[in-house]
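As structure tokens, the structure follows; a few thoughts come after it.
The excerpt is restricted to a subset of chains, each kept in its original location.
The letters A and B name the chains in turn, as written, and every chain counts its residues from 1.
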Amino acid sequence: MNEFDNKPEVGGIAVDRLRTIVERIERLEEERKGLANDIKDIYAEAKSAGFDVPVIRRIIRARKQEPAEVEEQETLFDVYRRALGM
Amino acid sequence: MNEFDNKPEVGGIAVDRLRTIVERIERLEEERKGLANDIKDIYAEAKSAGFDVPVIRRIIRARKQEPAEVEEQETLFDVYRRALGM
């Protein structure tokens, strides 16, 4: 038992409110960490199924763009690469 | 309908497997974005309830440490601050 138990407000602080806020954030951060691990697991699964992980990451970014924009960037990438002798 | 429909494997690529992997990652990333927004909302709620958001962030970090370690770092912070005339 600590000094603030049964004291709804201390020094202008609503103790229960603060505790609720902190615990909700911690719970959501826990879930977020869980999701990040799930995503990592899927990439590991993709890798062991023989897929190229950096290319899958690019696919996922590209699916948020318009197909025509992806196509144009591919073309430009090739032009720039050849221009630089890569 | 695209060229790979009804073709379970093309150029060594298991099309369905790739599609499943990409869609699962996208779903989890969507959830992750949702959680990030939920956390942001709680901080906004904390702010409008009169709490100091950067201090709540520090509280959440500190709750992952041992109390004695938090205490020691507070003491050192004060010593260093005074040493530097802050």
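To be clear about the criterion, a contact is a pair of C-beta atoms (placed from the backbone, for glycine too) under 8 Å apart; a residue touches a chain by one contact, two chains touch by 3 or more.
Computed from a prediction, not measured in an experiment: that's the story for all the values here.
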Count every copy of the one sequence in the whole complex, not only the 2 placed here. 4
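Definition applied: only the chains that are shown with their structure count from here on.
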When the C-alpha atoms of subunit A and subunit B are each averaged to a single point, how far apart are the two points in Å? 7
Could you list, by residue number, the parts of subunit B that touch subunit A in their complex? 12, 14, 17-18, 21-22, 24-26, 28-29, 31-32, 35-36, 38-39, 42-43, 45-46, 49-51, 56, 59-60, 63
